[in-house]
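A single protein chain has been removed from this complex, and every other one stays in its place.
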Amino acid sequence: MTDATTTPMAGRPAKGKSLLKADERTRKRNAAESRFKAYGLAAVLVGVFFLLALLWAIVQNGAPAFTQTFVNLNVELDEARLDKNGNRNIDDIKKVSTFGYNPLIKDALIRATADMQTAVEEGELDKILSSSVGAIVRDRVIANPDLIGQSVEFRFLASSRVDGYLKGRVSREDLVRDKNLDAAHLDLIDLMVDEGSVERVFNWDFITGLDASESRPEQAGIGVAMLGSLFMMLVVLVLALPIGVAASIYLEEFAKQNRFTDLIEVNISNLAAVPSIVFGILGLAVFIQFAHLPQSAPIVGGLTLTLMTLPTIVISTRASLKSVPPSIRDAALGVGASKMQTVFHHVLPLAMPGILTGTIIGLAQALGETAPLLLIGMVGYIATNYPDGVASGFLDPNSAMPAQIYEWAKRADPAYYERAWGGIIILLLFLMTMNFIAIILRRRFERRW
Amino acid sequence: MEDMYHMDRAMNGLQDIKIKATDVNVYYGDMHAIKDVSVEIEDKTVTAFIGPSGCGKSTFLRCINRMNDTIDICRVIGDIRIDGEDIYDPKVDPVQLRAKVGMVFQKPNPFPKSIYDNVAYGPKIHGLARNKAELDEIVESSLRKAALWNEAKDRLDSPGTGLSGGQQQRLCIARAIATAPEILLMDEPCSALDPIATAQVEELIDELRQSYSVVIVTHSMQQAARVSQKTAFFHLGNLVEFDDTDKIFTNPQDPRTESYISGRIG
Partner (left out) sequence: MSSTFIFLIVLVLAVLGFFGTKQRALASGGGDRRTLHSLPNYYGINAALAAAVPALVVLAAWLVVQPIVVDRVIGAELPAATAEDRGARSLVLADVRRVADGLDLAVSQGVMSDGEASNLSADSNDIRERLGAVGVALGSDVDARTLRLAQDYRDYARLGAILKTIVVIAVAVIGLSIAYRMTDKDFRARNYVERAVMLLLIASASVAVLTTVGIILSLIFNTLAFFDSFPTADFFFGTRWEPSFSGRGGASDLGFLPLIWGTLFISFIALTVAVPIGLFAAIYLSEYASNTVRSIAKPMLEVLAGIPTIVYGLFALLTVGPLLLDVFGNDGILGVNWMSGGTAAMTAGLVMGIMLIPFVSSLSDDIINAVPQTMRDGSLGLGATHSETVKQVILPAALPGIVGAILLAASRAIGETMIVVLGAGAAASLSLNPFEAMTTVTAKIVAQLTGDGEFNSPETLVAFALGITLFVITLGLNVAALYIVRKYREQYE
């Protein structure tokens, strides 16, 4: 070794130090390295934990909404009360109001619980049932007057408190100050469950049914709101897809570099980041205040969401147009196609899978969007009617899934919270399906050039 | 110069073997990139690795300071020793190894920091300076050794990315020297530079030979002939021939070497 290297410089470690022994400083640095890495891993785990906590809360709280407690009862449809004349005249039968049926149901309850030890007074028995039951029996009788005089088996909705008791949401202590139900009712329910006349079954009505008034959470369903969302999404699809694709084709294929193009580009990138509530204000001011379209109508919701979704569709469409290599364009132009023919015959079909993927993702975003719907009146409306037809589906007041969920979350009865979580499960299933389709499309058709 | 080198070698015999590689194989996934390479690299010598693109010369270079560790699919089998110590021993910390084996890359890659901070980066992380004055001294001596001091001394605080290509590469060399390495690996250090900058860097490499064992990968045979004393010719992952540079260029033993030198393969 020469002198130059054996003389250590100021502060430098002597050369020729063994690599096999880690010095103190290296050990410290490696510890810092592991700590840093651990922070990163912890951050990822925290994020994943939040996701799992969220999903757990949703499933835990929402799953009970898909089952409902029913009471099976044999109701004697007493001819003396329902059809005094005995001639099955439908008009006479209709004269008997819902209240006329309630005593029959009470009787049925008394008979059903006759051999049970219960502290519930006979007059209080029907509090275990939903207040909708009289109407159910009446509708059935009016639909089929021949049932009068027979003993018919009915499956009645139990009241939401009873339902909550069986789902573990309501306990005896909760009922101390409740004026509808007391602990004795719950003892009776326990007996009826043992006997088999009270049961929890899958609740189709929650998925397909109507919303209900504030006091009858057991009856509420999300079906009508689902239709409202469907009509809104149709509007978004029919408007946003063609307009978005046309705009992207112009910007990507034809637009010259000038101020107008710059203006549009800046607008699109900024609109993509405008808070959704601002689009709600726009919808309120333009479609309702100015154009006098009906409030709460899916068409207004659809138009508002269209404007909100356009930037998403434009951005993804432009990306997929851009990914079609210039050689395709050159080839088409080279055989004498016009620029327009080149784009519509060659570039657009090749970009289609990407465009559809972007559109589905945009639709999924629009489907879950709530804030703009609040402003155009799709909340606060109680969706208790199915639309009569396609036109009324677009124009009649309706709710939408996220708006319905928000509405339920605001109601006072905790039984509605369960409905809200259940609605979220349905909403997320739709979103998952849409994203899944988008992923499949991308996997199946994506081309690598 | 040349004579001194030979005298030196004769005096020290085998003692100044700095890097000794035995039967090194490297795989990228299923690809067998380096096949049974054994080589002995001497101290205070410039050794050039030449060969056509994809022959494995850069891959082998990156084995010497374990930069290949950063590539997930890369596996290294075999034995590489520096000063007799197996650098792939589990007890060896690649961080310490890389402080001892500096590296200069194909494209000048100064950090987006000032010139001073670029050079001070290594000494800082390795704790080589006890105080600011020592750090200043290290920065100055490194820049001097890299022949950049005169150009950079008045603008130490300006960003390293603002220098010209040749200056940037010399800055990267200064940065590598600052950690007081014993070996300098250079991966085509001049391929992104113009001829004048290349000449400056080559001159610098020749001076660095006084203090370090320099291994340089190059595409250019002329460069290998100009700067190196030993040359290794790689072809398809094999080390075909390794000998004194004069000998390789004037009297190659292997027909493949001869074809490459005369421009028939490459």
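Details
Note that the chains take the letters A and B in the order they are written out, and that residue 1 is the start of every chain.
Everything below uses one rule, namely that a residue touches a chain if its C-beta (ideal position, glycine included) is under 8 Å from a C-beta of that chain, and two chains touch if they have at least 3 such contacts.
What you are looking at is a predicted structure, and each value in this text was computed from that prediction instead of being measured.
Under the touch definition stated at the start, the shown chains contacted by the missing one in the entire complex are A, B. Within the full complex, the residue among A:Phe202, A:Tyr250 or A:Phe445 touching the omitted chain is A:Tyr250.
The hidden chain makes contact, of the residues B:Ala33, B:Ile80, B:Met103 or B:Leu208, with B:Met103. Contact with the omitted chain, checked across A:Ile105, A:Val120, A:Leu356 or A:Leu427, is made by A:Leu427. For the options B:Lys18, B:Lys57, B:Arg81 or B:His126, the residue in contact with the chain missing from this view is B:His126.
Only one of A:Ala135, A:Val201 or A:Met340 touches the chain withheld from this view, namely A:Met340. Touching residues on chain B toward the chain that is not drawn are 65, 67, 70, 72, 95-100, 102-105, 107, 109-113, 121-122, 125-126, 172, 175-176, 179. Within the complete assembly, residues 29-30, 32-33, 35-37, 39-44, 46-48, 50-51, 53-54, 57-58, 61, 242-244, 246-247, 249-251, 254-255, 263-264, 267-271, 273-282, 284-286, 289-292, 307, 310-311, 314, 338, 340, 364, 367-371, 374-375, 377, 379-380, 402, 405-406, 409, 417, 420-421, 424, 427-428, 431, 435 of chain A touch the chain that is not shown.
Basically, only the chains that are shown with their structure count from here on.
Distance from the chain A centre to the chain B centre is 62 Å, each centre being the mean of its Cα atoms.
By the touch criterion stated above, chain A contacts chain B in their complex at residues 1-2, 4-5, 9-13, 15-16, 18-23, 25-26, 29-30.
Touching chain A in their complex are the following residues of chain B: 43-44, 82-83, 85, 87, 89, 91-93, 95-97, 100, 125-130, 134, 137-138, 141, 180, 182, 210-211.
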